[in-house]
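All protein chains of the complex are present and in place, except for one that has been dropped.
Going by the order they are written in, the chains are A and B; count residues from 1 in each one.
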Amino acid sequence: MLTDVAVVTLGVLAVAAGAAVFVVDSMARATFALLASFLAAAGMLLALDLVYVAVVTALMMTIEMVVMAVFMIMFMMNPAGLMPMTMVHNVRGSVVVGAGVFAVLTTGIWTIDWPERDGRRPADATRQLGETIMGGHMLVMLVVGIALFATIISGTVLATHRGRYDRFGPELDGERPDDPVPGGLPR
Amino acid sequence: MTLEIVLTVAAALIGVGLFGALSQQSIVMVMMGLELVVNGVLLAGGAAWYFLTPALPDAQMLIVVALVVMAVEMVMGFAATIAIYRARQVDMVDMAEDLNG
């Protein structure tokens, strides 16, 4: 019963915070409203006995949202929301699509004849996940690892405008790289 | 706590996220909408594991993959934003319509 109340409260909180992202003026508030939505969802996952996944969600999303905040402040014209403005297009169409998807999904959720619970919950969901990552689903993890590695490289390539010729000169014969930030290692 | 309640929350998150991703002009705000959609997917995966197939690890794997998708989406989104901003001071989707057929 207590869990029911907690889950419903967290669910309302998650959706309300998610909606607040597009309502508030301040970009910092928008970002941290999204973080609140993630933390509420992580709380729901905790109630679903998925401790590891819930905590990892909180961990990853917190760092991601703080980095997001930096970019929000950097790219938005009105970061603190001191001069309210709206930057939206096609609001009516978006509302129709959003509400339509929600309606279709909800109709399906409440009318489908869901199957019975299949099998028993393991004593340790974390161990179940760990064993499958290193066992039956290892290929998924391998692909994910390569995808993340590719992401790191392509992200860096896209984001930086400096290459090795900028750092070591046209002949690549500079002894010390010419970097805007000196860094901490002796070179 | 039932499967339907958790899934409804997930559906609401997906709906709100879609609205945001479609209506916002700023690239960063579009990404926040997408993140909300994946947040809904996370929750749906958790519900599917708990209420339907707790003996199988597949739903948990789905959540892990969704988390990775979020990380990849954010990295590539920000990298593209920086690149396009550096090239021509554009930070709104409406100004980057070159591939619009």
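Quick note on the criterion: a residue touches a chain if its C-beta (ideal position, glycine included) is under 8 Å from a C-beta of that chain, and two chains touch if they have at least 3 such contacts.
Throughout what follows, contacts and distances are computed from a predicted model.
This figure omits one chain of the complex; the name its UniProt record holds, of "NADH dehydrogenase subunit H", "Branched-chain amino acid transport system ATP-binding protein", "Anti-sigma factor antagonist" or "Carbohydrate ABC transporter permease", is "NADH dehydrogenase subunit H".
The chain not shown here makes contact, within the complete complex, with A.
Note on the undisplayed chain: of the listed residues A:Val5, A:Val23 or A:Ile63, the one touching it is A:Ile63. Remark: the omitted chain is touched by one listed residue; of A:Val12, A:Val51 or A:Val91 this is A:Val51.
Across the entire complex, the residue among A:Pro115, A:Gly135, A:Pro170 or A:Gly184 in touch with the chain not shown is A:Gly184. Counting the whole complex, the residues of chain A in touch with the unshown chain are 26, 28-29, 32, 35, 51-52, 55-56, 58-59, 62-63, 65-67, 69-70, 80, 82, 123-127, 181-185.
To be clear about the criterion, only the chains that are shown with their structure count from here on.
Centre-to-centre separation between chain A and chain B, using Cα means, comes to 7 Å. Listing the residues of chain B that touch chain A in their complex gives 1, 3-9, 11-20, 22-29, 31-33, 35-36, 39, 42-43, 46-47, 49-58, 60-61, 63-65, 67-68, 70-72, 74-76, 78-83, 85-86, 91-92, 94. On the chain A side of its complex with chain B, the touching residues are 3-4, 7-8, 11, 14-15, 18-19, 21-22, 30-31, 34, 37-38, 41, 44-45, 47-50, 53-54, 56-57, 60-61, 64, 67-68, 71-72, 75-76, 87-91, 93-95, 97-99, 101-102, 105-106, 109-110, 114-115, 117-122, 125, 128-129, 131-133, 136-137, 140, 144, 147-148, 151-152, 154-159, 161.
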